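Missing here: one protein chain of the complex. Every other protein chain is in place.
After this line comes subunit A, so read on.
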Amino acid sequence: MQKIPLNLAAAEMVLARDIFKNDSPTGMPICGKGTELSDSLISRLQQMGVQSLYVEGHPVWQEGDRGLTEQLADLEKRFSKTMDNRYNTTLLEVYRTHFTAAMGDDGGRTEE
């Protein structure tokens, strides 16, 4: 599952979560999970002011977007100066878990 801004959505992507009006879970549902996107549906969503949506898999690879292994290596590099600070090592662990979970089960880049 990947959360993407609407302007990167494309036809044939499949919704992984329901879309609600005003992006609010208490709002009216507009479009259900499992729906395959089409160009006309995307422009309808644009008109309704939807900001972002969740899609299945990891279909959007942007420039600079990295697979899980690279992401984790970058993460550790960012923390390299503060590994002696116990609060920072706690935070590193939180981020490591989060990135691993966010990339889904395929564990990283499967296609380019």
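Everything below uses one rule, namely that contacts are C-beta pairs under 8 Å (C-beta built on N, C-alpha and C of every residue); 3 or more make two chains touch, one makes a residue touch a chain; residues count from 1.
Everything below uses one rule, namely that contacts and distances are computed from a predicted model.
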| item | value |
| --- | --- |
| Protein that the absent chain corresponds to, by UniProt name, given "histidine kinase", "SUMF1/EgtB/PvdO family nonheme iron enzyme", "HDIG domain-containing protein" or "ABC transporter permease" | "HDIG domain-containing protein" |
| Residue numbers in subunit A that touch the chain omitted from display | 3-7, 22-23, 51-52, 74-75, 77-82, 85, 87-88, 90-95, 97-98, 102 |
